[in-house]
Structures are given as C-alpha cells and as structure tokens.
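The complex appears here without one of its protein chains, the remainder shown in place.
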Amino acid sequence: MREYELIVIGGGPAGLAAALSAWEGGLRDILILERDSALGGILNQCVHNGFGLHRFKEELTGPEYAGRFIDMLSGTGVEVKTDSMVLSISPEKQVEYVNPTDGCQVACAKAVVLAMGCRERTRGAISVPGARCSGIFTAGAAQRFINIEGQMVGRRVVILGSGDIGLIMARRMTLEGAEVLACVELMPYSSGLNRNIVQCLEDFGIPLYLSHTVTNIIGKNRLEKVVVSAVDERRQPIPGTERTFLCDTLLLSVGLLPENELTRAMGAEIDPRTNGAVVWENMETSVPGVFACGNVLQVHDLVDFVSGESGRAGVAAADYVRRGPAPAGRTLKLENGSAVTYAVPQRIRMEMVGDGVQVFFRVNRVFGKSAVTVKSGEKQIARFQRDHMAPGEMERILLPGKLLALAERDTLTVSAEEVEA
Amino acid sequence: MKELVCIVCPNGCRLRAYEEDGCRVEGNACPRGEEYGKNELLYPVRVLTGTVRLHGGAIARCPVKTVGPIPKEKLLEAARALCGVDVQAPVHTGDVVLADVCGTGVDVAATRTIL
Partner (left out) sequence: MRDVIIIGCGVVGAACAYQLSRYKLRTAVLEAGSDVAAGATKANSAILHAGYDPEPGTLMARLNVTGVSMAEEICWKLDVPYRKNGSMVLAFSGKDRDCLRELMNRGERNGVPNLRLLTGEEARLLEPELSREVVEALLAPSAAIVNPWEYALAMAETAVRNGVELYRNCRVTAITREKGGFAVTAGDKVFHGKYIINAAGVHAGTVHQLVREPRFTIRPAKGEYYLLDKCEGTRVSRVIFQCPGAAGKGVLVSPTVHGNLIVGPTSEPSGLEDVSNTAKGLQTVRELAARSVPGIRFRENIRNFTGVRAGSDRGDFILGEAPGVPGFFNAAGICSPGLSAAPAIAEYLMEQMAGRGLALEKKEAFIDTRRRVRFHELDREGRNELIAKDPRYGRVVCRCETVTEGEIVECLRQPIPPTSINGVKRRVGAGMGRCQGGFCGPRVQELLAREIGVRPEEIPLEDAESYILTGETKEHLF
C-alpha cells in the first residue's frame, strides 16, 4: 500500500489551496485525488468573472482563478491523480479510490483533507409538483452543458431560485441567444449577491419575482409551460395569483448541499446546520488528522474565502503530520444565538488559538444597521458593527485569543441584532 | 439622484449617484465604487465573459473574456461576435482570440489553458 503524508480528496479550489499550503508548510509527500479529468473543479465551468478580488486583488474568471492555483501547484512536487474517484475513507486514513490506470487501490496517509465540494439541490429536494418532462435542469448542470460541452439546453427559460448560479445562468443564456422570461424566488429577498442581480437580471431587463414559486410544471414530452404563484408569509402559494409562462426550460437554483457521504461513512460528526463536518478551529474534524474545507464544510459565496479556509486546513494538516495531534486543554463550543443559522468552526481548542480564530456564520434574515455579538453566558466578549447583513452573504469575524480567554463558560453564542440608526 | 448597487466587487455597496455636482457618489466603500457610480451614470460599461468554439482540445469550448470593460449596450453584439470565432488547441490563458471586438478597441482573450 502506497503511503503518503497527506491525501487531499478533491482538486477544486479547496483541494488546490489545501495541497499548496501543506506543501508550503513543509510536507513533501502529498497526493490529490480528483474525480474529473482536470483540476479546477466547478471553477472550470464558471466562465464569468468576479473571482479573486480578495485573494489576488483583481477580478478573474473561474478558469483563470483555478489556473493561478494550478500554475502554483505545478511548481511543487504534489502528485495529482485525475479521473480518480474515492470510494471510501477509513478512520485510520486508508483511502480507497479507483481510476482507469491504477484500478481500484488503497493508499494511506498520516493526514487527509476533505475537499469534495457540494452538489445542487434538485427538484426532488423541494418537491415541485407537475409533469416529469424534459427541459428541467439544475443551474449547474445547464452551466456544464453550455460552457464545457458547448450544448444549448433551451430557448425560453424560467429560473426558479435566485441563488448566484441561477442569476449567472440568466445572463449566460441571454448572451447565448435564449430568452429568459423570469427569475422566481420563494423568499422575500434574493439569496444571490446584489451585483449579480444588477448585472445578470437588471442589465437584460429580466424580471425578478420575489415571494413567488413554481406551482406547476406542464409538458407532455418537453417542458411547455410553468405556473408561478405568489406565496404568503408562510411560503404557501396563494390561490388566484397563478401566472403561466410559456417556456421550454426551467432552471433550478435552489441551494447547494455539502457532499459528505464519504465523511459520514468515515464516522466524522456532522453538523445538521451546515450539513458539513463539525470542525475545530484548524478545520480538523472529529476524526483526528482528517480536515475539511471549502464547500464540503460549509457552502461559501466567494471562492476567495474557500481558498483562505482551505489554506488554513492545509497548514493544519502539515502541522498534524509533523507535530502530531493537537494538545488537550480547554475547549469552547460555538452555538447559534438569535438570527444566526450556523457558525463555523463549531469548536475551539484554546491551546490552538494562536492569534485568533476566524468565525464564519450566516444570519436568517436581512439586516440593516446591525451588530454581531459573541457572548459566553451573559458576558459579552466581542461586538462587531455591520451596515448590512443578509442570508445570502456569509459573514465572518475574527475572535482574537485575548478575547476568547475572557469566556467564562465553555460555550460561545454568536448572535445578530438590529441597531438603532 | 440615482440609487445603484456597485458591481465592482461582491460587497455590493449601495451607492447614491448625483448627476449635479459633476457626478457626486456616496455610499462607496472604496475609490473604485466612486468610479463605478460615475461611469454608470454617464457611460455604463461591463466585462463580457463567454466561450468560443475550440477544436482539437479535450473540451468543446474555450472560455474567454474581454480584457477590459466594453460599453454595456454592446454586450449582446459582442456576444454575437464570439459565435464567429474558432480556436485551435493548444490555447493559453491570455491568448487573444478576437481583436478589437465590435470596434470597442478591446480584445477578447482566452481565460483557460487547454492543451
């Protein structure tokens, strides 16, 4: 059995950044297992721009952003196996994978980084009623057809969900000559970035229907029309508000789910709030020496933050290989306070805090002038001002070690609240 | 006054742009926001991204972008112009696949290296 210091599962933005920083951290025996035939992951089909403003201080397209990392990686000795599907990972860090040249193999490692990314929620996940005709795609599948395969998926399009991929595809399909009739969003606000509403919908005069949903799909063979209805505060369709769009295509952009089947099977603890692994401050899961980062851990909005988080996971994996397991000591648990849907990392080991811990979280509604508070019991240990927060925009705060040391209890609660303007 | 959402970066600052006073902009968090606000009033521009046909590569399309912004109203025309472009692999990030798209003076370049 081939032994590695580190095996990285996935060669998308998370895996690339993790492998690079582990290399920079001194590891010299690293393997990336990538299931597709090229590195870069989903970035390869994200041909639009908007990537890299934080990381590279310039605006790059998805393939360019991935290309930067692939170029950096080619200067290292990191081994890459493409077309390689990981079938299982044991808690002892034996990784079973298959590809056409090696066949079905087991390799083992001192540390593993999980960077498998996420998948799209499907029609089934939201149980859209109606016919089971062709012409219904998840936005990402349509994106792959159009941008990689060069195949068009339809001509008259309705988009359900205003997540970023849906918005990006509204523009993309328009620019390929399709007519996008509407973008329909169940919630009273979009879950996509504001800039995408402007440059993907408003630029092309595509209407956005907030607090609406698709209530019927009609088509014998190919999609013929969709029925859209307004919804009430409980998100239930309001009878009498139906409007029908004649269209041949429905794109679904209704959310992403971390793809954690391998993680679950390995026995790592999963956070039901994120659908990702529960991690410590250094991205280590409940299985020692196994780290998780990127969209497999929590669904990000910006690849720049995926790279940052994954870089930290790579450094931590290198530390684990060279110095062994983290020291025992006091631990803190992060909990949801009011209006917060999750916080990552879920746990903090005080011995490992160093300069501080970056905490990512999301709020459950739109906020104007507001404040984020971190409390331990009744005691507030940190407070951060915000001008605007929304569920579609991941928030992050930095908790310095000094402040964490003030925690009186073993839990920290992250909350959001309105502030009088 | 025109209310705008800045699209320069994912922050999406909410701008207020005043046509009087030589296009004054408020609400921007950085200087690029001010520039965006002014442009958006006077001369809105966008970067176009898309694909062109690729022959002899592992995939059928090569991703491309305009190397700088072009006038917003030329977006569709420029997208149409990409339909006439055929590229032969290998292609490298930055290779110009179409010069001076639609007379904008801006080139279209590959955004992925495909060997």
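Going in written order, the chains are labelled A and B, and every chain counts its residues from 1.
In the analysis below, contacts are C-beta pairs under 8 Å (C-beta built on N, C-alpha and C of every residue); 3 or more make two chains touch, one makes a residue touch a chain.
Every value quoted in this text rests on a predicted model; they were computed, and no experiment measured them.
When the omitted chain is restored, the residue from A:G140, A:G163 or A:G289 that touches it is A:G140. From the options A:R28, A:R222, A:R235 or A:R383, the residue with contact to the unseen chain in the full assembly is A:R222.
Across A:E5, A:E120, A:D164 or A:D271, the residue that sits in touch with the chain not pictured is A:E120. Only one of the listed residues, A:M152, A:V198, A:A230 or A:M350, touches the absent chain: A:M152. In the full complex, the hidden chain is touched by chain B at residues 51-53, 60-61, 79-80, 82-83. Although one chain is not drawn, its touching partners on chain A can still be listed: residues 35, 83, 85, 87, 96, 98-104, 106, 119-120, 122-125, 127, 129-135, 138, 140-141, 144-146, 148-155, 176-178, 215-218, 220-222, 237, 248, 264.
One rule holds in what follows: only the chains that are shown with their structure count from here on.
Separation between the centroids of chain A and chain B, computed from CA atoms only, is 25 Å. Of all residues in chain A, only 37-38, 44, 47-50, 53, 59-64, 67, 146-151, 172, 174-176, 193-195, 197-199, 203, 301-302, 388 touch chain B in the complex they form. Across the interface of their complex, chain A is touched by residues 4-10, 12, 14, 46-51, 53, 58-61, 63-65, 72, 75-76, 79, 93, 111-113 of chain B.
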